[in-house]
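Note that one protein chain is taken out, while the other chains of the complex remain in position.
Now for chain A:
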């Protein structure tokens, strides 16, 4: 499949912005990000019109919960409000909780692979600052089994990922202090990386290891078992676009824009697995397995197999660090360490910005911010930047292949993509 689907780039909004405070909506966000993405990539609305005449362009919108946050559905059709060039362009909205961006990418990849379209516009979007954090926390609870895991629970997801931290600690018989230190280091790395990213939500926020270690109290409150504020990513308003293309179109595009075709990265592998939805069921199922999240590991393995690559070939990772515990578990899922030895990869600097296997040079969800439906598309965009050497101050030197893991729910929906040249 690595010769079928190409990534031409894209753009994201500044995740520090609060669109409600600006008096703007998800529609204005879609307009800005799409205009910016097309300008950056060098594709005009006239070109979209041309492709549309032959039914060779389509739109895939990743979004989790616009109905509740913005009182609006039918987002696939909403791009027609952005620009009349999109009249007639097939478009739909895709949803898989925090992996909504990835399921939109997956649909776009599938259509391009099937040679239905030459160009796919994948737009992830979420406006979340329309409600208070407790109301928003309740909305997010619908990504779990609401009735069993979220109803009447304040901030259900920190609690679910707090349970993941508990299971890691117990199952691998880790020393609590060492484990919590490793989680704090994950937090430190993500915030430090985000400082180099001009679109990151937290780029002006204060955070260091000392603060991440100082859990408890008013300034770093416990929100889910062992996990405190510094262990959590924070929701925000944001959108991201990536443009995917067929081989033929990518070749044409390279010629038109004076780029080298060989420099355009391609999707080399993918994986998609769904684990049992409740955390309790996941926990029970994984008893006896080396991996606490075996379906996450399986998704990574599927992607490696399809790409005919392994961890040794991957130069940079973008992972779903909705909480420090989810990034911790991802380290072994990627194969960077053995399960149970993740803390060593953290302690010895392997996953740090300058390490052998850097994770989240962008800052990840903890640093960049987590506009739920946009995160998967943002990760793909960041992989694109890394493998095309255009990530600016957060460029990982010499990155050729990148892998992203985007999860929905408590590691329920798992999506992995590998991008490289």
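Remarks
One rule holds for everything that comes next: a contact is a pair of C-beta atoms (placed from the backbone, for glycine too) under 8 Å apart; a residue touches a chain by one contact, two chains touch by 3 or more; residues count from 1.
Just so it is clear, contacts and distances are computed from a predicted model.
You can't see one chain of this complex, but its UniProt record names it "3-hydroxyacyl-CoA dehydrogenase, NAD binding domain protein", from the set "Ferredoxin, 2Fe-2S", "N-acetylglucosamine transport system permease protein", "NADH-ubiquinone oxidoreductase" or "3-hydroxyacyl-CoA dehydrogenase, NAD binding domain protein". Contact with the undisplayed chain is limited, among A:219, A:257 or A:390, to A:219.
The chain not shown here is touched by just one of A:4, A:24 or A:49, and that residue is A:24. Where chain A meets the chain that is not shown, the touching residues are 13-14, 17, 22-25, 27-29, 31-32, 195, 198, 204, 206, 208, 210-211, 214, 217, 219-220.
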